[in-house]
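The following block contains the structure, expressed as structure tokens.
Note that one protein chain of the assembly has been removed; the remaining protein chains are unaltered in position.
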Amino acid sequence: MSVDRETVLRVARLARIALEEDRVDPMVTELNTILGWVEQLQEVDVREVAPLTSVVAQRLKMRDDEVTAGGDAAAVTANAPLVEDHFYVVPKVVE
Amino acid sequence: MNAPVKSSKYIRGESGDWEVVIGLEVHAQVVSKAKLFSGAATDFGAPPNSQVSFVDAAMPGMLPVINRRCVEQAIRTGLGLRAKINPVSVFDRKNYFYPDLPSGYQISQYKQPIVGEGEVIIDLPGGETATVGIERLHLEQDAGKSLHDQHADYSYVDLNRAGVALMEIVSRPDMRCADEAVAYLKKLRAILRYLGTCDGNMEEGSLRADVNVSVRRPGADLGTRCEIKNVNSLRFIAQAIEYEARRQIEIVEGGGTVKQETRLFDSRAGETRSMRSKEEAHDYRYFPDPDLLPLELDAAWIKAIAASLPELPDEKKARFIKDYGLSAYDAGVIVAERELADYYEVMARGADAKLAANWLNNEILGRLNKQGLSIGDCPVSAEANHAIIAMTSDGTISGKIAKDLLDIVWAEGGDPRTVVEARGLRQVTDTRAIEEAVERVIAANPDKVAQAKAKPKLAGWFVGQVMKETGGKANPQAVNAVLKARLELPEEG
Partner (left out) sequence: MTDLIGLTLADARTALLEKRVSSMELTGALLSAMAAARPLNAFVTQTPERALAMAAESDARLARGEARSLEGLPLAIKDLFCTKGVRTTAGSRILENFVPPYESTVTQNLWGAGAVLLGKTNMDEFAMGSSNETSYFGPVANPWRAEGSNQTLVPGGSSGGSASAVAADLCLAATGTDTGGSIRQPAAVTGTVGLKPTYGRCSRWGIIAFASSLDQAGPMTKTVRDAAILLRHMASVDPLDSTSVDIPVPDYEAVVDSGVKGLRIGIPKEYRVDGAPPEIDTLWQKGADWLRAQGAEIVEVSLPFTKYALPAYYIVAPAEASSNLARYDGVRYGHRARDVRDIGELYERSRGEGFGKEVRRRILIGTYVLSAGYYDAYYARAQKVRTLIARDFDAAFTGCDALLTPATPGPAFALGEKTQDPVSMYLNDIFTVTVNMAGLPALSVPAGLTMGGLPLGLQVIGKAFDEAMVLRVGRALELAAQFRAKPKSWWLA
């Protein structure tokens, strides 16, 4: 499997990362190098193998239904680039 | 099994009959104090971002830990839907960018949901029922809220709802008309409310439905469906389905093809329209959330939850029909709300159950509806109504007085038995007192006596006069009997 320009642009769009025009072709090359290298995994017979779900042998931890956090709108918005009345503010989103 | 669809449900197009196929994806907010993966509160209507933990705001390094209560609620709901509870389920990340989705992914369940196949029995007009299949129920996080109309250039993001636990309940495409879809949602809502797992409040968004609609020729393969997002009232769901079915039929009959898409119901215009923002092709890149291990459920826990399940609407309805002798219709109305059913049972215990049902449906619900109240707000307790019905049944008060008594207690409160005594509302069954009243009426209206003898139907006028004479307290049967004897009228037959 090798990727082309179009794929790189589609993936960049999915990842919401702007790629400068002069970075596209190098990225195509780099991704193909890496993907070509990981291609060796295809030689492993994994037909009878289950994917690893967790390296730790442990049951999922659960929390009690208690309110233990929140209540500080100033703290959660303190690092935000644009805030108004404790709302995060972004350019208008059109539905 | 589904009851066979009646041809009356088909929609008549220009070129013949069309069948509408409807499936619902319902998002039900889990009743819990804290969110699915964080310790922030879930209350409705709090100030912006005041119920947001660092986890909900997806601050760097923050991790989810699941709320046991939310898991329990999902299991409880699954059991209430007679569904299979999966011993192992997996939380996946659904990746996409949106300002009210702080981490850039929603934690949801994709390939292995917590609850598998189940069913809901829906109640149709005339006491009929039909079964709607449940495909699955999974747990997932709600998103936050973006306000788009506060400013010309900006959207405002509030994450209070972000991370609140939702159960997404996916039905099979088993519904064939708007009424069935509405009945399904009503029934689902009733079950959730009985279980205490979702408050069912559609105005506050605790229950939201995505409606999948397609049309086909009767018996043909499924047509292309459109998904109408987030329709937030029963009335709108019906309108959206009617509109969307007609729209699709018109397209197909006009030689076009229906495009699979996400649509929005515009309640003001009463129509559905394409959602441009959802047009972009999505690639959610689901994969198991590495911050969470698979959710393994103990059989003993599931068993304990099953043992704690309340009696659900269907069982209750069957019991009311059997034990109280109610009609399927009356039983259906009463079990629709758990509070109503509980109220009824207090009223009916040791009383005339049918009388209690009529009293509840006609007198109580009538008054509540007029005032826009629900049974929980009813100013007269079930015990008080029980007393009124009991007094009516044993002849202590007349049916007419019972209604007056209800008005008094409704407005002023108080114990009905005390009110009856204090105001002297007891029914007069004493024959001598009634005979005296009859004599007075006859003496005052000799002309009417003659007429009544010729036309026995006029006796009714005398009954009314005697009742007036006794202040409404006379037992009508007793008055009838005395009058008949005194006026020498024939027995009715």
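So that you can tell them apart, the chains are marked A and B in the order they are listed, and the count of residues begins at 1 in each.
Note that contacts are C-beta pairs under 8 Å (C-beta built on N, C-alpha and C of every residue); 3 or more make two chains touch, one makes a residue touch a chain.
Because the structure is predicted, anything quoted here is derived from the model rather than measured.
> Based on the whole complex, identify which of B:283, B:315 or B:394 touches the chain you can't see.
Final answer for the missing-chain contact: B:283.
> Going by the touch rule given at the top, which residues of chain A touch the chain that is not shown?
Touching the chain left out of view, chain A contributes residues 1, 3, 7-8, 11-20, 27, 30-31, 33-35, 37-38, 40-42, 44, 46, 49-58, 60-61, 63, 75-82, 88, 90-94.
> Counting contacts across the full complex, list the positions on chain B that touch the omitted chain.
Those residues of chain B that touch the unshown chain are 54, 57-66, 93, 95, 97, 99, 102-105, 155, 157, 283, 285-287, 289-293.
In the analysis below, only the chains that are shown with their structure count from here on.
> In whole angstrom, what separates the CA-based centres of chain A and chain B?
Using C-alpha averages as centres, the distance is 41 Å.
> Residue numbers of chain B touching chain A in their complex, please.
Residues in contact with chain A: 32-34, 38-41, 47-57, 59, 65-71, 90, 97-99, 146-148, 151-159, 264, 275-277, 283, 285, 288, 292-296.
> Can you check the complex and tell me which residues of chain A touch chain B?
Counting only chain A, the residues touching chain B are 14, 16, 53-54, 56, 58-73, 75-77, 82, 84-95.
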